[in-house]
Structure formats: C-alpha cells, structure tokens
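What follows is a single structure, written as structure tokens, with notes after it.
Every protein chain of the complex appears in place save one, which is left out.
Up next, subunit A:
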C-alpha cells in the first residue's frame, strides 16, 4: 500500500518541518474557451493526485509538489480577461490555410486556383515575419513514387509562383504527401480532382 519506508517518511516529515512554511513553487492553470470548438480538457497531475479542467474559465491551483491539485473553481471571465489582457494580446494570430487545385497529372493550377495566388502572396506579406508550408497531394492514378514526385512538383511550383508574386516569408517549406493523404478517399487508380491539390499554411 505505502511504497515509502518509515525512515524516509520521518526524513520527509523532518524536512518539511525544518523548511517550515516554505511551500516551494506554486502554479495556477485556467482553461480558456476556444473559438469554433467545444472546450477541450486539461488534466493536472502530480504524485498526490489529479484534477480536470473541463469548462472555460475553470481554474486549478497547485501549491508545492507535496500537495494535490485544488478542486477546480469557476472564475469570472471578465476579470480573467482583464488580469491577463497583456498576455492574450501577445498571442500570435492563428495561421491561414488555403487549398489550390491542379490539372490532371500536372503542376499546372486550375484557373480558379491561379486567381487566388495574388491574394495569398499579399496575406504572406501582411503577416511578416511569416513562415509558409506548402504540402502537395495527388490522386491515386499512378505509382506511389510517381505521385510523390507529382506532389512535390505541385508544392514547389506554388512556392515559386508565390515568390514571383513578391511573397517574402522568412521560411518556405515545400513537401509532398503523394497519394497517401487524399481529401476524398478513393480506390487506387481513381482520377479525383479534389485530391489533386496543394495545402498552404501561412504562419
């Protein structure tokens, strides 16, 4: 039942008495609401026990390593926003995502996607310093290797087009998922326009 030998208990007791009142570090945790998502869950755990935050603006405190987390209490949203306004103002904007589509077996963009490029280039520069990831995808027509290379050609083509339009991110990452991550699941060797795409993330 109790894994600690008696001597160690005595030692710990003595240590706690000697260090009298010095509880050590103290922590507090507050769950915040998430836009467009139900609130998630945070489990706060140490060797003495655990507690869960499941509702926005619930808070748990932990005083030192030898005390269990306190039961959650509900805080007033307005006072949390006031107390932590500065911190919240420093949180970066969420990343932007774009989807572009291609001709069959080619790194040539469809006209509607082509038209989006200037807007995407402007969005990159509006977020400086920005990082851009381009992930190229293919439908299932052809071998794994062929489609990996096709996805990479698509991603690279998009990165080059954005650079030519004046987008100046601090970093660009072009990668391929080939036919392994379709937007629409299909059998092998199936032409599917929605899978011939590149996903762009602007961070």
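Of note:
Basically, contacts are C-beta pairs under 8 Å (C-beta built on N, C-alpha and C of every residue); 3 or more make two chains touch, one makes a residue touch a chain; residues count from 1.
Basically, contacts and distances are computed from a predicted model.
Of "cysteine desulfurase", "FecR protein domain-containing protein", "Regulator of SigK" or "Sugar ABC transporter substrate-binding protein", only "FecR protein domain-containing protein" is the UniProt protein name of the chain excluded from the display. In the full complex, subunit A makes contact with the omitted chain through residues 24-34, 37, 39-46, 53, 62-65, 69, 80, 84, 86-88, 90-92, 94-95, 128-129, 131, 133, 170-171, 177, 180-181, 201, 203.
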